[in-house]
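Notes for the one structure printed next.
Just one protein chain is left out here, and the rest sit where they should.
Now for subunit A:
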Amino acid sequence: MEMDIDYISNLPEHITDKILSCLSLRDAVRTSILSRKWRYKWISLPQLVFDNQSLLISSQDQTLIRNKLINIVDHVLLLHSGPIQKFKLSHRDLQGVNDIDRWILFLSRGSLKEFILEIWKGHRYKLPASLYSCQKLIHLEIFNCMIRPPTPFNGFKNLKSLDLQHITMEQDVFDNLISSCTLLERLTLMNFDGFSQLNIHAPYLLFFDIGGVFEDVNFNATNNLAIVSIGLYATAGYDQNPALGSTGNMIKFFAPLPRIQRLEVQSFFLKYLAAGKVPERLPTPCIELNYLSFRINFCDRAESLGALCILRSSPNLQELEILVRPDDQAVDGRDARISEEYFHNCPFNQLQLVKLVGISYAKQELNFVNFLLANSPVLEKMTIKPAAAIGGCELLKELLRFRRASVRAEIIYLDP
């Protein structure tokens, strides 16, 4: 009878491989008890993903879960045959146990290209030396680990993408790691400790996303860097940086970024940028910058000037997002005021979309809105979301009065 023909088992091998790779590891391994033809199909899966979706362990007992997890990874690695290209270990119940050392050692003998290790519980797990010998690695993603490569360590020569979060490493280790991974294109760094100077020497870097507590950022040979997102999570100590000298952070930061296209200035980073001398505009404009987002405290005069400096230096900006940070310290109202002349002579000839979130009825903020509306001839849409409902009506009245350079501009007011 035609209905009973086993079609799936007779598909070409590369297709059954594809089907298996779409399955969670658990389902993939379970196919080995289906029939004789499926017995060994899974064992050459090039991608092994151990996470909560692929390993269902229903128990409350932590020791039991841990042991079961370890057992599963051991077995799968033991049974597996053929190259492992991707190995991901990210189970919410797994701590940094010693067994991981053994797995990494095993993997380091193969041709691992993608390694993802996320330790969701417990202390930072110290990565074993064997990891640093995985020279085929293209993507490395580490969460909650300690990074201390054996010396000498010459970097991952093929690494293109590095994602480090909640990690601990020494300053010189960090500097060496970044500069020795010569092909690095993407770098993500979130919540780190052990170093505070971000010395980024990476000629192929395109994407840079960082969030954490640091003192200084020094780009060096980053001529291709196009997408930058920086969040500084602490506020103290940037106003009196003695190293600033005459230039100030603004110029120092933008000078090595000639190709920047998207920039997100998050948390307190604008404060960092505004430290030292803030020029009216940058010596070299950011010609390619088309998207800018910053978080700003309008009551801080330096920050306002910093924001204006970036805006004035971005003639091709198309999209702008402004997130207002509520005033964190009492700044003298007189200090915060920026004289009218700062707002002159700054046309945004490409700006189409503006989003303002968290604004209040403060004079400085309204000045800024007025400034944008008056200088953006091709503006399409300005979305405004105030911080609180109180004063919303007054805000609207003011907004209605502002002259708009663009006849097409619509203002969208969102309820807080």
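We take it that a residue touches a chain if its C-beta (ideal position, glycine included) is under 8 Å from a C-beta of that chain, and two chains touch if they have at least 3 such contacts; residues count from 1.
Here is the rule we use: contacts and distances are computed from a predicted model.
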{"item": "UniProt protein name of the chain not shown, from \"tRNA-splicing endonuclease subunit Sen15 domain-containing protein\", \"Proteasome subunit beta\", \"Vacuolar fusion protein MON1 homolog\" or \"SKP1 component dimerisation domain-containing protein\"", "value": "\"SKP1 component dimerisation domain-containing protein\""}
{"item": "Of A:Ile70, A:Met190, A:Ala221 or A:Leu305, the one touching the omitted chain in the full complex", "value": "A:Ile70"}
{"item": "Which residue of A:Leu34, A:Ala255 or A:Ala388 touches the chain not shown here", "value": "A:Leu34"}
{"item": "In subunit A, positions touching the absent partner", "value": "3-9, 11-12, 14-15, 18-20, 22-24, 26-27, 29-39, 56, 58-59, 61, 63-64, 67-68, 70-72, 74-76, 78-79, 99"}
